[in-house]
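Handing you this structure, nothing more for now.
For this depiction, one protein chain was excluded, whereas all remaining protein chains were kept in their positions.
Showing subunit A:
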Amino acid sequence: MIPDQPTTPPPPPRRRGFDWRRAFLPGLISAASILAVFGTLTWLITQNENWPRIQRQFFSVDHMLAALPRVAQGFLTNLQVWLIAMACIALWALVLAVVRSLRGPWFAPFRLMVMLYVDIFRGLPALLLVILFGFGIPALRIAGLPSSGLFWGGVAMVLSYSAYVCEIYRSGIDAVHEGQRSAARALGLNEGQVMLYAILPQALRNAVPSLMNIVVALQKDVALLSVIGVRDAVREAQIYTASTFNYSSLVVAALLFLLATIPMARLADWITHRDRKRRLQMAEET
């Protein structure tokens, strides 16, 4: 039966006091189950008869402390190469992407060159390029060219990564609405000004989430330079291992990498998430 229409609005629902069970029970259950699962796993692993050997080989605190200074020193090299390479890649890829987006028949040969460049460098393993450049070019002994493997290995990384980043920039440029270009041209801006003032700022903003992932990937891939003898964190850890037959130094290097990449990956996720929200909002408005 449908109740009669009350003459006054019904009173607000009575507020219950603070509900301890509701506030803390879910958290407690999560914590307890996490403890149970991880505790069991730890127990299983440490009960294994091989565990003491594994622990000695990989997680020996003494060896870790002994290796830390050199590995950390090597990691500084990683960070330096990473920063310099990042700046070079950002610029070089931007040049490539802008050339690739130029319109007009006169630019056809340059567009083709960029296309070939991207196809070639995206198609080759970065490791191959690092070895080819890092060993190959110094071996030429051409006067006037730098002979350091570190330099040429870095060049190889920049060439390889620029191909990817060029494509990211370009899809950022393509994602800018055609109306923006019309509007800028109608205002009398020339091709270069249209790019610089109207298109690129929006394109870069579009590209940020994907670029963040590249930044994280590059940070790890700098370790590829260790194969041509660059004394980065991995190389230093390997050297330590070779003389002591203990692998804890590599675990130290691993921890250093994680220390750097995890916060960056979180930041990348956060930026992507924020960007997606912004886009959704914009889509709603139009």
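The rule is short, and it goes like this: contacts are C-beta pairs under 8 Å (C-beta built on N, C-alpha and C of every residue); 3 or more make two chains touch, one makes a residue touch a chain; residues count from 1.
We adopt the following convention: contacts and distances are computed from a predicted model.
Of "Acetolactate synthase small subunit", "NADH-quinone oxidoreductase subunit B", "Peptide ABC transporter ATP-binding protein" or "4Fe-4S dicluster domain-containing protein", only "Peptide ABC transporter ATP-binding protein" is the UniProt protein name of the chain excluded from the display. The residue from A:11, A:27, A:144 or A:179 that touches the chain not shown here is A:179.
Set against the missing chain, the residues A:128, A:187 or A:280 yield one that touches it, A:187. Only one residue from A:114, A:150 or A:198 touches the chain missing from this view: A:198. Listed by residue number, the positions of subunit A touching the unshown chain are 177, 179-180, 182-190, 193, 197-198, 201-202, 205, 282, 285.
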